[in-house]
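Note sheet for the following structure.
Not every chain is included here, but those present sit where they belong.
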Amino acid sequence: MTLEAQIGKYALLLASLTDEELAFLKPSFHKIRYCQGKVGSMNMQKVIAAVETAAKRNELILDNCYRETHALYHAVLEGIEGVTRGQPSIGEMSRTVGLRFAIVRGRPYAEESEGEWIAVAFYGTIGAPIKGLEHETAGLGINHI
Amino acid sequence: MTLEAQIGKYALLLASLTDEELAFLKPSFHKIRYCQGKVGSMNMQKVIAAVETAAKRNELILDNCYRETHALYHAVLEGIEGVTRGQPSIGEMSRTVGLRFAIVRGRPYAEESEGEWIAVAFYGTIGAPIKGLEHETAGLGINHI
C-alpha cells in the first residue's frame, strides 16, 4: 500500500485555512471530493448532525446507505476525540465549541483495491461558555468507506 | 480575551505542510517561536521524549523549570489523544506511528495579561507495524505556560 493522496491533510487544511490561504494549495484538490461547514454548540449531538447533514447534502455519502453513514460516523467520532482530548463531551463538561469542519472523500492509496476512504477534520475553538475564554482545538478522523 | 495569533493552526501547518507549501505562509510566523521534529515508534514514551527533547534543545521551554515542563507535557498528552483517538497507547494496541511534530510558543491573545501559551501538533501516519498498512493521523494540544 502506498499512501498517495493525503486526504487527512487536505481535510485539515480545508478546515483551518482561510480561502486566501487555500488558494495557494487548491490545485492539488482536483482528485478528491470535499465539502466544508461550520458549527458552534455546547451539544455534541448538534456537532455530529452538522457534519452528517453536510456530507449528505453535498453527496459525499449516499443518503440511504448505512454502510456509508457508519463509516462517516466513526470518522466523526475520531475527529471529536482530537477536539475534546480525553472526555468526548462538551456541554456536560461546561465547555462549548466553535468549529469549522471539512469532509474529504477520495482514494488515498495508489492501489485501486484499497478503494475510497473518508476524512473528517475539525478546527476551531473550545472553551468556557463565555466569549473569549477559549483556545484552539483540532481533530482528524479517517475511515475506509 | 481576543484570540489573535493562532498558535495551534501554525503548529498544525508546521507539522503537516512541506517546506515548499510553508513558504507561502511563513511570513506570518515572525511573532512566534517554534521548532519542528520527527519521530517514528511503537513506544509512546519515545514519542513524548522526542517532543520534550526538541523543545528543550530549541529553548522553547526552560530546561530547569518544572512549570514549563508540566505545561508542555499536558499539551503533548492532548496532542496524543488526537493521534490515538480513544486509547492513548500504540505498541500495546499493536500499532505504530510515524509523526512529524511542531511546537509553537507565543502570545495568542491580544491582552498582555494572558501571557504565553504553547501548542504541540502532530501529523503523520498510524497503522499496523507493517509498511504501508497505515493511514493519516493528527493531534493538537494547547496549554498556558
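Chains: A and B, in written order; residue numbering restarts at 1 for each.
Basically, contacts are C-beta pairs under 8 Å (C-beta built on N, C-alpha and C of every residue); 3 or more make two chains touch, one makes a residue touch a chain.
These figures come from a predicted structure and were not determined experimentally.
**Q** How many copies make up the whole complex, given 2 shown?
**A** 6
Operating definition for what follows: only the chains that are shown with their structure count from here on.
**Q** If I superpose subunit A onto subunit B using their CA atoms, what angle of rotation comes out, to the nearest 5 degrees?
**A** Subunit A sits rotated relative to subunit B by 180 degrees.
**Q** Take the average of all CA coordinates in subunit A, do the same for subunit B, and state the distance between these two points in whole angstrom.
**A** 19
**Q** So in the complex, which bits of subunit B are touching subunit A?
**A** 1-3, 6-9, 12-13, 16, 21, 24-25, 77-78, 81-83, 85-86, 108, 117, 119, 121, 123, 125, 132-142
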